[in-house]
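All protein chains of the complex are present and in place, except for one that has been dropped.
Lettered A and B in written order, each chain numbered from 1.
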Amino acid sequence: MTIAIPLICLALFLAFGMPIAFALGISGSIGLLMFSGWDSFLGILQTAPYDSVKSFLMSAIPMFILMAAFMTVSGIMKDLFEAAYKWLGKLPGGLGIATVFAGALMAAVSGSSQASAAAMSKAVAPEMKKYKYNTAFTMGVISIAGTLAVMIPPSIILILYGILTETGVGSLLIAAVVPGIITAIGYIVVIFVWVKLKPDIAPKIEINPTIKEKFASLKNVWPMLVIIIAVIGGIYSGFVTATEAGALGAFITLVVVFVMGRMNLNKFGTALNDTIKSTTMIMTIIIGAHIFSYFLTMTQSTQKVVALIEGMEVSRYWILAIIIFIYLILGFFMDQIAILILTLPLTFPIVVSLGFDPVWFGIIVTKTVEIGLVTPPVGMNVFVATGAAGVKTAEGFKGVKWFVLMDMLILILLIVLPFITLWLPSFMMK
Amino acid sequence: GNTSANGTNETIKLKMADSLPTTNYLSSEGAVFFMDRVKELTDGKVEFEYYPAEQIGKANSYLDLTLSKTIDIGYTSYSTDRLPLTEIATLPGAYSSAQEGSAIIWQLMKDYLAEEEYLKNGVRPLYAVALPQYQFVTSKKPVKSMEDIKGLKARVTGTMELGFDELGASPVFMPATEAYTAMERGTVDGVTFPFTSFAPYQIEAIAKYSTKGANLGSFTVVYSINEKLYQTLPEDVKEALAQAGDETVEHLSTFLDEKNDELAEEFSSKVEIYELSDKESAEWDKSLEPVWDRWAADLEKRGFNANETIKKYRELRESMK
């Protein structure tokens, strides 16, 4: 029964606002001290922090974040939105649709949904406010468009899944393309229907950019296209591995924005600091999560849970449903990266032993991550988007509800029809 | 560990951990085989808690976890910083079959290395198994001579870095999980893998050519026990560990050789396998010999008795022929 104590500690620490990394590490340490004693506590505190960080694969995380940071500080993310807005602004909910488009393009070069949401919130929120868009709607669109960065490759979540489960990162990134596009289309459908039913949330805008203006706006989109082509081309031509692609992308972005005269020492420093903040925050959580999961391992409770689920005499689809349900529940409360690190060592072997495809499961898990990023009480993307715009978080949560419903439908679609996910990798990997 | 060795009738619980997935032969036919044998030989007096698949730490942390008594028995193969002499069996041309290599390295450990580097570091080796020799696998052009390797980018591990540098190739490091895509897209021209590791990384799906019978180097699997704990164990348990260790070396190395041949046969339908003649194989060994000198010179400089180790290794190899 003593196993409950560290778990209760964790729940209390998290609930009352202890930084997540510390909450995991400290309750894990308490557990190790209680169960395995002083020696194990010191042993794990010696090996876990170093091993979590000393990883070439993990270097993809700072590199992709750095790439997104260069795009943000140089303003090319803002340009992208403005072009999308000139082309799509006249449609019902046009600014919202433009945001989804911009989010999808940004997603194609950014691995971090938080970087993406923050950048868009700064660029888009003032525009939508100017045109009297409903605040909840605005925040909902920005928060949800930011989540595209996790599904549309490259994605830190997919890379992490690949690392944790030894599933080929290349296959995962390819597999996510179609689900990512479906998701973006799904969001646009929601905007259309919502605005049709409640026109006052997105007043019609009287803008009439000429064809000339429209095409003129595209001249600011080229940097993004160059970077997308370079990164994706770099990966698929074998010039770089999926891990190295972030470094190449960051480097190219830096060169491009420097050539454009969009970079100076101040912006460069800001990009570095923003990257370090996100990276170290994530990596510290990973360290804490490792300490906690090693404690769980030493109590043998994880093995017992696995044995329990494996031993259940029900259809494998029931077991899968239970696992996905657990992911959605955890997604309400916990940080997405911490969830993956804590649970994948348990769920992945079960799912694979049941005969499900590891790449497909990766995409399903990633979909639950997307949902978790915007569901209350802990929705990182909503926090970031509302934080950057200076709006109450509650507005953001109100604004994402219909998008979450669409996400759930897409999740079910992906589960029921695995070929949506698997046909592209099977075609690409011959 | 929570071992209590005082009462003779009490069960002794040992915690054993490694980084290998349970589907890996080195786990199922090695670690699990070893634990089962110890249980049988002690009539259940010894029980194990097994933590496979990085459940308690990354690959290079098991020596420290054993020393800190977080676990009792750990997979110490990757601790080459403190146990570098064990790497001798991974040098190119060190042996031709897993059975041969395992017999030599395990005997060398008992005769020399246990005292020379393991006990000094607070651990005692329980068994050591040398894997079948790594082969060079390519997807664009076949490798039939050492000349063909020149200028190629080769994904390597461990001491093979020295070997491929010696052959004029460019050694590239990358995680095993990326080997498939790296070879498919030409990030590297070839990868070094033993046949027994093809399946987990889907290598046979992308490989077009492979060598067979080349001794490019290999890897040694070693499990070690905390020495302080070992000394508290009753005599009969120590004997059981020794016997189970010997049996595991024999069992796993035989298994790996058989599997290696079986898999080479199986892959030959998809992969064009170039088998080196004994003469060619010996020539390759010869030209890779400078690797041994580089390895030894470096360790001697750092105060390790590498030359002595090489001498003893060669004597043992000769005597076992």
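Just so it is clear, a residue touches a chain if its C-beta (ideal position, glycine included) is under 8 Å from a C-beta of that chain, and two chains touch if they have at least 3 such contacts.
We take it that contacts and distances are computed from a predicted model.
Chemist: Report the protein name recorded by UniProt for the chain absent from the figure; options are "NADH-quinone oxidoreductase subunit J", "Sarcosine oxidase beta subunit SoxB", "TRAP transporter small permease" or "RNA polymerase sigma-70 factor, ECF subfamily".
Modeler: For the chain missing from the view, the UniProt record says "TRAP transporter small permease".
Chemist: With the full complex in mind, choose from A:378, A:391 or A:422 the residue touching the hidden chain.
Modeler: Of the listed residues, the one touching the omitted chain is A:378.
Chemist: If I consider the whole complex, including the chain that's not displayed, which of A:173, A:257 or A:283 touches that chain?
Modeler: A:283
Chemist: Touching the absent chain in the whole complex: find that residue among B:174, B:222 or B:271.
Modeler: B:174
Chemist: Looking at A:131, A:239 or A:258, which residue reaches the missing chain?
Modeler: A:239
Chemist: Of the residues in subunit A, which ones touch the absent chain?
Modeler: Residues 13-22, 25-26, 29, 41-42, 45-46, 49-50, 53-56, 58-59, 62-63, 66, 234, 239-240, 244, 247-248, 250-251, 254, 265-270, 272-273, 275-277, 279-281, 283-285, 333, 335, 376-378, 380 of subunit A touch the chain absent from view.
Chemist: Since one chain has been left out of the picture, which residues of subunit B touch it in the full complex?
Modeler: Against the left-out chain, subunit B lists 80-82, 84, 151-153, 161-162, 165, 170-174, 187, 298-299, 302-303.
Everything that follows uses one rule, which is that only the chains that are shown with their structure count from here on.
Chemist: Can you give the whole-Å distance between the Cα centres of subunit A and subunit B?
Modeler: Those two chain centres are 38 Å apart.
Chemist: Where on subunit A does subunit B make contact in their complex?
Modeler: 36, 39-40, 42-44, 46-48, 51, 56-57, 162-163, 166-171, 236-243, 294, 297-298, 300, 302, 345, 349, 429
Chemist: Could you please specify the touching residues of subunit B with respect to subunit A in the complex?
Modeler: 2, 21, 49, 51, 53-58, 60-61, 64-65, 67-70, 173-175, 177-178, 180-182, 184-187, 200, 202, 205
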